[in-house]
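One structure below.
What you see is the complex with one protein chain gone and the rest in place.
Then we have chain A:
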Amino acid sequence: MTATPLLEVRGINKSFGPVQVLRDVDFAIYPGEVTALVGDNGAGKSTLVKCLSGIHPIDSGEYYFDGNPVTVHSPRDAASLGVEIVYQDLALCDNLDVVQNMFLGRERRNGIVLDEVTMEQLASETLTSLSVRTVTSVRQLVASLSGGQRQTVAIAKAVLWNSKVVILDEPTAALGVAQTANVLELLRRLADTGHAVVLISHNMNDVFAVSDRIAAMYLGRMAAQVKATDVTHAQVVELITAGRSGELGLAPSGTESVNGVES
């Protein structure tokens, strides 16, 4: 484990009109680790991720990348830092093949002509480096791929751009057992190659199978960020549903909202 986080935010606040969605959220992501971001519906996971990726500007708070303070105003800023997001709905074009999708919007060219050879080679190398065996041909149309294969392509697309942080929004939600295992294995390999991986998931089995750290959100706050080996399944569920579990989590008399729900 590295001492300094690759990406860290401190005291993030975010409101949509009168609704405060994030309150003083601290969140740190380390290279070489899978950090699971868990929380109930509406806890603020997606908003936090969108703030990290520059889709939503933050109201207040600090954003550090590699220990240096940075400002992220747009997805382009985040992408130039090396933060890539794999969305739940994947954002792939069915009528294009694997290579074309992986390079979409960032095609390699020779003059005005597309450099198909280089793109195909890089796509193959990326898939190979992730030890992907499920995608047999990089010239297959994405339409012909299964859900797990699509997820693999979406992840490989994020990796292709020398990304340092890869954030995945419920990558296994729509997958079967075997495909889920494949994707989780891929996340593990991604972390092992030095990426900082964030996994948003509702599935405790997935979370414990793959993550090094678990960050639990509760009603717009970061309830706790702990090592996966330090907590039990039941403790994480308590953190998600009540915001605290024994010593862990938000202070019992912290705010009215926590108390209100806890009773």
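Methods note: contacts are C-beta pairs under 8 Å (C-beta built on N, C-alpha and C of every residue); 3 or more make two chains touch, one makes a residue touch a chain; residues count from 1.
Rule of thumb we're sticking to: contacts and distances are computed from a predicted model.
Student: For the chain omitted from this view, which of "Cytochrome c", "Response regulator transcription factor", "FAD-dependent oxidoreductase" or "Xylose transport system permease protein XylH" is its UniProt protein name?
Tutor: Record says "Xylose transport system permease protein XylH".
Student: Touching the absent chain in the whole complex: find that residue among A:7, A:51 or A:135.
Tutor: Residue touching the chain left out of view: A:135.
Student: Of the residues A:4, A:60 or A:144, I need the one that contacts the missing chain.
Tutor: A:144
Student: Quick one: which of A:100, A:163 or A:245 touches the chain that's been left out?
Tutor: Hidden-chain contact among the options goes to A:100.
Student: Taking the full complex into account, what residues of chain A touch the chain not shown?
Tutor: With respect to the unshown chain, the touching residues of chain A are 76, 87, 89-96, 100, 104-107, 109, 112-114, 117-118, 120-121, 124, 127-128, 131-133, 135-139, 141, 143-145.
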